[in-house]
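With one protein chain removed, the remaining protein chains of the complex are shown where they sit.
The first chain written gets the first letter, and so on, giving A, B, C, D, E, F and G; residue counts start at 1 in each chain.
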Amino acid sequence: MKHDNWTVYLSGEIHTDWRETIATGVEKAGLPVTLLSPVTDHKASDDCGVAILGAEGDDFWKDHKGAKVNAIRTRSMIERSDMVVVRFGEKYKQWNAAFDAGFAAALGKPLITLHDPDLTHPLKEVDGAALAVAQTPEQVVKLLTYVINGDL
Amino acid sequence: MKHDNWTVYLSGEIHTDWRETIATGVEKAGLPVTLLSPVTDHKASDDCGVAILGAEGDDFWKDHKGAKVNAIRTRSMIERSDMVVVRFGEKYKQWNAAFDAGFAAALGKPLITLHDPDLTHPLKEVDGAALAVAQTPEQVVKLLTYVINGDL
Amino acid sequence: MKHDNWTVYLSGEIHTDWRETIATGVEKAGLPVTLLSPVTDHKASDDCGVAILGAEGDDFWKDHKGAKVNAIRTRSMIERSDMVVVRFGEKYKQWNAAFDAGFAAALGKPLITLHDPDLTHPLKEVDGAALAVAQTPEQVVKLLTYVINGDL
Amino acid sequence: MKHDNWTVYLSGEIHTDWRETIATGVEKAGLPVTLLSPVTDHKASDDCGVAILGAEGDDFWKDHKGAKVNAIRTRSMIERSDMVVVRFGEKYKQWNAAFDAGFAAALGKPLITLHDPDLTHPLKEVDGAALAVAQTPEQVVKLLTYVINGDL
Amino acid sequence: MKHDNWTVYLSGEIHTDWRETIATGVEKAGLPVTLLSPVTDHKASDDCGVAILGAEGDDFWKDHKGAKVNAIRTRSMIERSDMVVVRFGEKYKQWNAAFDAGFAAALGKPLITLHDPDLTHPLKEVDGAALAVAQTPEQVVKLLTYVINGDL
Amino acid sequence: MKHDNWTVYLSGEIHTDWRETIATGVEKAGLPVTLLSPVTDHKASDDCGVAILGAEGDDFWKDHKGAKVNAIRTRSMIERSDMVVVRFGEKYKQWNAAFDAGFAAALGKPLITLHDPDLTHPLKEVDGAALAVAQTPEQVVKLLTYVINGDL
Amino acid sequence: MKHDNWTVYLSGEIHTDWRETIATGVEKAGLPVTLLSPVTDHKASDDCGVAILGAEGDDFWKDHKGAKVNAIRTRSMIERSDMVVVRFGEKYKQWNAAFDAGFAAALGKPLITLHDPDLTHPLKEVDGAALAVAQTPEQVVKLLTYVINGDL
Partner (left out) sequence: MKHDNWTVYLSGEIHTDWRETIATGVEKAGLPVTLLSPVTDHKASDDCGVAILGAEGDDFWKDHKGAKVNAIRTRSMIERSDMVVVRFGEKYKQWNAAFDAGFAAALGKPLITLHDPDLTHPLKEVDGAALAVAQTPEQVVKLLTYVINGDL
C-alpha cells in the first residue's frame, strides 16, 4: 500500500555534497524517489542569462536575466514535486532558498528543512512552516524511508 | 470505456484488518486500483518523529514531531487519490480520521465512510459530506467494482 | 507535435448507440483517445445505491443513494478528462447531462455538445458555454481528428 | 455570532412567483440577505443578444448571442453568492437551471434545490449534489432563517 | 498598520461557555473581530433537517438531512473566516470538530486548537496542523489581541 | 537529478520554420521534450469550424466557429505544458499569440518570448511577463538544454 | 434583485475617447459601476519605470521596467473586476490588449471585446473567448445596463 513514485526537490545550499549523500542513501534504501535540484554549478547558474540571451553591461540585468532563466527550472520542478527539502548552510545569504521555501509553502507542498541547530533562531519562520526540521542529510533519507515505506 | 487506474486512500482505524479485506477483494475482482494508507504500525507511527529527528523531553513535542512526519505521507497521498475511504471503529477518539475526511472533502475528493450503524449519530456531519456510507469492507469492494466497471 | 493521449468523457443520453459510433470512429482513425462514460446500464445505474449499500423504503432515498454512488464515478472522470462531450436526446429530462455540462464548464474543461437542431433553443445556455456544437457523433469524431491531428 | 450579510442566487424557473415568495419571507423575517436572480423577463432574456449587438438571420446565432450576454450576469452572480437555490418547475426543459446547479456545485457553493416530489427521479443527480431539497419557497425561507439565525 | 476587521470561526464543543468567554474578552479588548459559530442549540441542530424539510422514518436520514442543513452554515462561515478556532471538550466523539479542522486546514485557514492537555495524544494530528494550541479561552483572546494589535 | 519529461507548447507565428528549427535542435541535443503546437496549416485552421460543423453565411460566425474548435486544442495543450514559448513575427496582427501569452501567464506557466529586437517596444508588456526573451529559435534550444540538463 | 456594485476593467486602445463615452453612458444610466483602466497617458506609461526607479541606457530595460510597473496596476485591477472590456483600435500592435484578454479569460472573467467589424478575422480567437463582441462603446453601455438592471 504505497505510492510507486515520489518526486522530491532539493533546494538551497550548493557548496557541500548533501544532495549526493541523500541520493546515495535513497539508492541504497531502494526508494522509488526521483530527486530534482536547481542547477548546482555556481558559475553556470550565474552566467546562464547572458551566456544564452546576450551580454549585459549592467550587473543588475545580468543577474536578472540569469535569475529568471533559473526560475524556469526551479518553479517547474517545485510544482511537480511531492515534497521540498530546503538546505541552509553556514555561508552566504541564501535568500533564494528561503524564497523557495515560501513558494513551496504557499503551494501546500510538504516542506522539510535541513540545517545546523545554530541557525534555529533566524530560520524559525521557515521551520515553522515545515513538517520536519532535520540536521543531517541522513535524517532526510530516514524521513523518506519512513514516509514512503513506513520503516523506522 | 473506463479509467485504467484508480488511486484510493484508506484512512482511519488501524486495529482491525479492514484494509486487508479490501485489498483481497480488489485483487480478486481484478480491479485496476492502487490502495494507499497511512503507516498502520501504531508504535512506529507514534515514535517516528523522535526516532528520526531526535528525542524530546516533553510528550507534547514528541507527539507534535511525529504527527507532522506522518502528515508528509498522509497529505501527499490524499492529494494524489481519486477517492478517500475513511473507517471509524468502536474504540479511540479517531480524530485524525475525521480530520482526514474534512481535508479530503475540502479538496473535493469523493469520500466514502465505513462504520457500524451505531456510530451514525456522532458521524452525521462526516457522513453528510460522503458520497457513500458503507458498513462493511465488502461493500467498499462492491462500490469500487461498480464505480470502476459498472458491474453490480 | 501532438499530445500522445487524450481523455474524453462522454456524458448524457444512454438510449442510443452514439458512444459506440464515436468509439468505432476513434478506433478507425487511430486516435490516441481514452473514452470514458457513466454507467450506461439504466437499471444498474438506478439500483446501485440500494443494491450495494442496503434497501430503502422511500424512493427519494433510493434515488439519492444511487445518484451519489454514480457521482463517485462521474466526477472523478470529468476531472480527469481533457474534454467533455455532452449528448442530449429527444426523450427524458436529462438534467444530469446539463448538470455535467455546468460542472465541466466551471472546471474550465473544453465542452462539446451533441444534439439535434430542434433542441437549439432550450439548450442555448449550454451551447453558449460549449466550444463546439455538433449534431452527429460523426462530427464529434471529425472534431477529435482535427483537434488531435490537425487533419480536416 | 452571525454573518452580517448573505448573498443568495435564485436560479431556474421564471414562470411562477417563487422568487417573490422568498423575497417577501426574507423581508418579513428581517434576514440580512441579498437575493440575486437572472433576468426573469422571458422575452428580454431571449432577445438581449440581437437587441444590443445586432440582428441575426439564423436563430442559432440569435440564441447564442443572447445566451452569452445572459451568462455575463449569471456567472458573475453565482460566483459572488454564498449559496445557490435552483428551482425546477413542471414545464420546459430547464437545462439552464441544471447547468447552473452543476456550475455552482463545481465551485463548491452550497446548493439548495426546490421542486415538487414528482420530479425526484429525473432530478436525483442534481439533488444528490444539493445540501437541501425543498418542495416549497416557504421551506427555503425557513432554511435561510435557520442557517443565518439558528432559529427553527 | 492593522486589518480593520477579522472574522473568526469558533468550531467544536457546544456544552460549555467558551464562546461567551472569548466574546467577552474580545469585546473588553476592543478588538475588531466578528465571531461566527455553528448553531449551538443542540436540539435545533439535531432537528433542523426534519423540522424544515419533512419528517423521516429512519434516524439515519433524519441525521443526514440535519447534517447537510447545518453544513450550509458551517462551510460558508469557514470559507469566509480569517482564522478558525476548534475546541475539543472531554465528552462526546466530536468528529464534526475534527472534520471542520481538516476542512479549514485544506483551505489554508490559520487554525487554532483549544483543549486540555490530557487530549494531546489523540489530537496530535489536529494540533500538528494548527498554528497555535491553546488550553483556555483566555489564551485565545490573548492570541487575537497579539495577532491583531501586536500587544502582549 | 532531472525531470524525465518536459512538455513545451510553441505558440504564435506559423509562416516560418522556427518550430522545425527547435524540433531539430531538441532532437540533436537528446532532450526529453514533447513539443506541442497549434494546427499550423493556415487554411485548415481557418476552415475547421465550417468544414466539420456546417457552413455559415456570415464570415463572423465562420471565424467564430473555427476559433473555438482551435481553442479546444490550444487551451488543452497550454494547460498540459511545463512552459510556453510564444513567437511573434514581422507580419499580421498575431493577437492570438499575445492572447495565448496572457492565458499562460495567468496560469503561472513559465513563458518564453521569441522575436526580433525591433518588436521590443510593442511587446514590452508580454516580455515583462516572460522569464526569458529570445531572438532566435537556437536560443530557445539553448534555454531548454540549460533548463533541463544544466548545460551551458 | 441585483448586485449593488460592479467593477469593470477597460483594457486596450488609449488614443480615442471610448472610455469617456462609456463613463458618461454609465453615469447617465445611473448604473452602480466602478470603471477601472490602465494609465492612459501614453508618455507616463512609457516612462514610469525609469522615472521612478532610475534611468536605463538600454531601451529594452527601460521598456521592461515600465511594463512591470504598469503590470502592478493592471493585474491587480483585472483580478478585482467582475468583467473585462477590451478595445482594439485601427492602429498599433496592441499586443498588451490581447495579453490582457488572455489573462482575463484564464481567470474566468467575463470578457467583452470592442472593435470594428474589419478586425473580425485577426481577432477571431479573442472574440471566441468573449461573451459579447461589441462594435461601439454605446453597445457596451447597453450591455452593462442589461446585465445589471435587466433593461433592454
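Note that in this section contacts are C-beta pairs under 8 Å (C-beta built on N, C-alpha and C of every residue); 3 or more make two chains touch, one makes a residue touch a chain.
Keep in mind that what you see is a predicted model, and the values were worked out from it rather than measured.
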Missing-chain contacts mapped onto subunit G: 10, 19, 23, 34-37, 39-41, 44, 47-49, 51-54, 65, 68-69, 71-73, 75-77, 79-80
Residue ranges of subunit E at the interface with the undisplayed chain: 1-4, 6, 82-83, 108, 110, 112, 131-135, 139, 142-143, 146-148, 150-152
Interface with the unshown chain - residue positions in subunit B: 57-58, 61
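Here, only the chains that are shown with their structure count from here on.
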Chain labels contacting subunit A and also subunit G: F
Which listed pair, A-G, C-E or B-C, duplicates the contacts of D-E in over half of its pairs: B-C
Intercentroid distance (Cα basis), subunit E paired with subunit B, Å: 24
Length of the line joining the C-alpha centres of subunit A and subunit E, rounded to whole Å: 36
Intercentroid distance (Cα basis), subunit F paired with subunit C, Å: 30
Residues of subunit E whose C-beta touches two or more other chains: 68, 71
